[in-house]
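A protein chain is absent from this complex, but the other protein chains hold their places.
Let's turn to chain A:
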Amino acid sequence: MRPYAVTGGRTHPVSGRFDLISLIQTTQLPPDQRHGLSPEHLGILELCRNLMSVAEVSAHLDLPLGAVRVLLGDLLVRRLVEVWDPAPPVITHDDRTLEEVLNGLRAL
């Protein structure tokens, strides 16, 4: 299938910027909010019951990033997903974060 068929030819999301490592999680909204969604939208909602980056959504659904961003934009507008964009360096490069990363790596 042509990748942008799943977005109806749209190449830009209606909402959100969706960095490669923006984290996505499906919200707990009732199922009636899902009316009219495509199988690909539903696939994302299923996948993102666990916290997942935009890059991972793209990899697991085998869709290019551009198409994934459009689909995520649709879901964000309906508040079906929550999005956390990458934190600024003051947080990611904070000594506590770095130490947590170090400990996590050592524990692997």
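Here is the rule we go by: contacts are C-beta pairs under 8 Å (C-beta built on N, C-alpha and C of every residue); 3 or more make two chains touch, one makes a residue touch a chain; residues count from 1.
Note that contacts and distances are computed from a predicted model.
**Student:** Given the options "ABC transporter permease", "Sulfurtransferase complex subunit TusB", "Tricarboxylic transport membrane protein" or "ATP/GTP-binding protein", say which is the protein name UniProt records for the missing chain.
**Tutor:** Choosing among "ABC transporter permease", "Sulfurtransferase complex subunit TusB", "Tricarboxylic transport membrane protein" or "ATP/GTP-binding protein", the correct UniProt name is "ATP/GTP-binding protein".
**Student:** Tell me which of A:A5, A:L29 or A:V101 is the one touching the absent chain.
**Tutor:** Going through A:A5, A:L29 or A:V101 one by one, A:V101 is the residue touching the chain not shown.
**Student:** Counting contacts across the full complex, list the positions on chain A that touch the omitted chain.
**Tutor:** With respect to the unshown chain, the touching residues of chain A are 3, 11, 20-23, 25, 51, 53, 55-56, 58-60, 64-67, 84, 86-95, 97-106, 108.
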